[in-house]
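So the structure is just underneath, and the comments pick up after that.
Of the protein chains in this complex, one is absent; all others appear in place.
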Amino acid sequence: MRRRIINLAGFALLLLIPVFLKSRPSFIGYINLAIIYAIAAEGLNLLIGVSGQISLGHAAFMAIGGYTSAILVMSLHVPSIVAIICGVIVSAFFGFIIGFPALRLKGFYLAIATMALGTAVTDIIRRLSITGGDQGLRNIPPIKIFNFSFSSEFSKYYLFLVLLILAVILIRNFLRGKGGMGLRAMRDSEFGAVSYGVNISYYKVLAFVISSALAGLAGALYAHSVSYLGPSNFGLALSIDFLAITIIGGLGTIGGPILGSVLWIIVPRLFGTRLESMATVIFGVILIIVVLTLPHGLYELIGKLNKLFRRTSQEQ
Amino acid sequence: MLKLINVSAGYGPIEVLHGISIDFGTDKIVAVLGANGAGKSTLVKTISGVVKPTKGSIIFNDIDITGKDPSELAKLGIVHVPEGRHIFPNLTVKENLLMGGYFRDKKENEEMLSFVFELFPILKERENQSAGTLSGGEAQMLAIGRGLMGKPKLILLDEPSLGLAPKVISEIFHVIKKLSDEQGLNVLLVEQNAKKALDIADSAYVLVLGKVVLSGRTDELKENEEVKKLYLGGSHV
Partner (left out) sequence: MFNIIFRGLATGAIYSLTATGIVLILSTTNVMNFAQGDTGMLLAYVAFLFIARRVPPILTLPVVVIAGILLGLVVDRGLMSKAKKSSHLGMVMITLAFTMIFEGIVATFFGNTPLLFPPLISGDPFIIGSTVFDRQNLLTIFIALVIFVVLFFVLYRTKIGIAARSIADDEYGAYVLGVPINRITNFIWALSFGVAGIAGLVTAPRLSLEPTFMVVVQLKAFIAAVLGGMNSVMGAILGGLILGVLENFIAYYIPAIKDSFSLILVVLILLFLPNGIFGKRETRRF
């Protein structure tokens, strides 16, 4: 009972955040960016934490989704929802294509291959004129659903939040079902999984498809929110950032990527823009500490603190 | 020489050796026999420091060496020739040998090199070939030679006959016996090939599921009915 109250309170808080911050729309903007990153990070988390594969090219899928949606809306005047869905599908398709070669590669080699492919994508984007080349695409229109334009940070917050919650629910149900068990079995012991009849290839490719679809969604939301897409924003650095977010937040947990994204976007902003590059250093240090001491990330730490808190309050 | 007092050891939560006691006494060559999985290799690894004992102690020439690392033990005069040899395939025969003498100085290494080449002339022939091209028997000679480079007082041989033809096995065991007789080298010989081992050993211990079930002088053991049935009559001859 108490739990439900806390959950409801938390949910109400979530709904009211933008109201509290109405005077600081830019801050809401940062929260929106965090939500977008969280969606992408959930995808990467599925790939690494659950299926045990690695990708240093996650940002490229985000770019594919974003550019596809933006181009469809801007050049072909496709309605927002359709464009975004196309962005997701195209990203998922590329995930599908990459999933197959990924079957033959492991570990370090998969990392190198995804790194190369990610860089190749940004290169190609740079060369095509339809993507605006090096300059990128400007003035991408906001999402429009039934004549309502999601141009204010306020409105975007609710839209993105709904999408994030949907994504989380979908992932949770997937993980609880056969799919999730298959992936987890694979991560823990491929050999064992095969002997139980788990079709490894299917699940590995599936993991890539889902994770790239989520990244594509995030990319599309990004495009119509920030209104500008540039190839240099989706390079290796962003892919590494996503890895850091996923690991620091907590690999293999659903709350982890959200926690990581929030920390990533919001914490440096709290310290002012001059210290932004210092923030990267600090995150690097945190990453090392997490890898060495907290294999399940900060989410695990919070979980432990929670238990501690509950135990002491029970004793009282 | 070497004494194990009630040593237990294993890998993480799995205990493989349960209270093993071994005493070389004045023997030069001691054999450890047992089936696969009896814990023979674990025993060797525990003595050489690869595995740290959880209980008991190991004494070597009155020094307590329990829990020491292989590098320390190599300096103290214990050398482990591992099961499967683990020679360095991309290094030359000579470079392999030099690694055995890592802790000795240049002069000692040169001395020991000529000694090993005399002992195993085929190694001298293949001195500058990469070790990956050696046959099974030559590789075993290299592994033993590499161990000798450290000028050990005690050499631990883990399954030297594995994968080798009978003629080669005889050659190698002959060399081991010779080293023991002429150089005074002490040998702990872990072997599945019980017959060959008992031929050259002074005393032996039989290991079953991590415990010593039988031990004694080899002449006695050779007459023992259990030993004859389980280890000498079967396919291990």
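Going in written order, the chains are labelled A and B, and every chain counts its residues from 1.
Basically, a residue touches a chain if its C-beta (ideal position, glycine included) is under 8 Å from a C-beta of that chain, and two chains touch if they have at least 3 such contacts.
Note that the structure is predicted; figures quoted are calculated from it, not measured.
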item: Option from A:I240, A:I266 or A:L301 whose C-beta touches the chain left out; value: A:I240
item: Hidden partner chain, touching residue among B:I5, B:M99, B:L119 or B:V168; value: B:M99
item: Option from A:I35, A:L72, A:V90 or A:L117 whose C-beta touches the chain left out; value: A:L117
item: Interface with the undisplayed chain - residues on subunit A; value: 48, 54, 101, 104-109, 111-113, 115-117, 119-120, 123-124, 127, 236-237, 240, 243-244, 247, 275, 277-285, 287-288, 291-292, 295
item: Positions on subunit B where the hidden chain makes contact; value: 48, 50, 70-75, 79-80, 82, 85-91, 95-96, 98-100, 102-103, 132, 146-147, 150
